[in-house]
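Presented below is the structure to which this report refers.
Of the protein chains in this complex, all but one are displayed in their positions.
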Amino acid sequence: MIQYIKVDSRSRTETIDITAEVRALVRKSRVRDGVCQVFTFHTTAGITINEGADPDVQRDIICFLNKLVPVSYPFSHGEGNSDAHVKSTLVGVSQTIFIEEGDILLGTWQAIYFCEFDGPRSNRKVAVKIIPGNR
Amino acid sequence: MIQYIKVDSRSRTETIDITAEVRALVRKSRVRDGVCQVFTFHTTAGITINEGADPDVQRDIICFLNKLVPVSYPFSHGEGNSDAHVKSTLVGVSQTIFIEEGDILLGTWQAIYFCEFDGPRSNRKVAVKIIPGNR
Partner (left out) sequence: MIQYIKVDSRSRTETIDITAEVRALVRKSRVRDGVCQVFTFHTTAGITINEGADPDVQRDIICFLNKLVPVSYPFSHGEGNSDAHVKSTLVGVSQTIFIEEGDILLGTWQAIYFCEFDGPRSNRKVAVKIIPGNR
């Protein structure tokens, strides 16, 4: 079964911490052991796992991606968001997280982020699927 | 069980839509729910999920990757394809796709692409493995 997290973005490019929402879905599932797949259905967004302690890290990641793949680059695609598609392919649209003892297992500093590359937008959807491991 | 999709590329760098082939394997498996892992065994290729509607998006992704990682960069590796190895690591060699009600589940604009970074080549292999979810 797939469950959904709705995300609203406020800037053209930003990362939004969805760790608490993913954790809540995993705990509610009562699955003790397995993996949790977090996937976005959008082609101008991504999912990443990175430091959640110092907000400067997220700012640095977004600022650097904007410098690496400039929105102003002369792309062919008419919608003016080709940089967002490139960023989505570089970051990826999905992450796999371990489930241990009924909870997600991340490193001390790790958090799960929805990456908005073509915002601001309402109702961005992140799909979460829990796959039991032991049987 | 693993099944294979064969891909022939016509350019040095291009993306090739393999969504229909992946979908056909999932439907044939009769697995109603789970995930489908798409993986390439090549080190100068990748798998990505991105927009399938406007071909300009794929052109923009490939052109930008070629600008970001130039084939002409002074690499050490003698085969002249180090840019392809770097692109493979940036894009990734595998993607996980949800299976719901016996079919793959993608966003409205999403398609699955084999990324050729060192073509043209015949018989590039993409492996597909279906992992049932519910039991």
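For clarity, chains are labelled A and B in written order, and residue numbers in each chain start from 1.
By definition in this document, contacts are C-beta pairs under 8 Å (C-beta built on N, C-alpha and C of every residue); 3 or more make two chains touch, one makes a residue touch a chain.
As the structure is a computational prediction, the values presented were derived from the model and not from experiment.
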item: Positions on subunit B where the hidden chain makes contact; value: 1-2, 37, 39-43, 68-69, 73, 75-79, 82, 85-86, 88-90, 92-94, 96, 127, 129, 131-132, 135
item: Absent-chain interface as seen on subunit A, which is shown; value: 33-35, 48-51, 54, 56-57, 59-61, 63-65, 68, 90-92, 95-96, 98, 100, 105-110, 131, 133-135
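Throughout what follows, only the chains that are shown with their structure count from here on.
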item: Angle of the C-alpha superposing rotation, subunit A to subunit B, to the nearest 5 degrees; value: 120
item: Between subunit B and subunit A, distance of the C-alpha-averaged centres to the nearest whole Å; value: 20
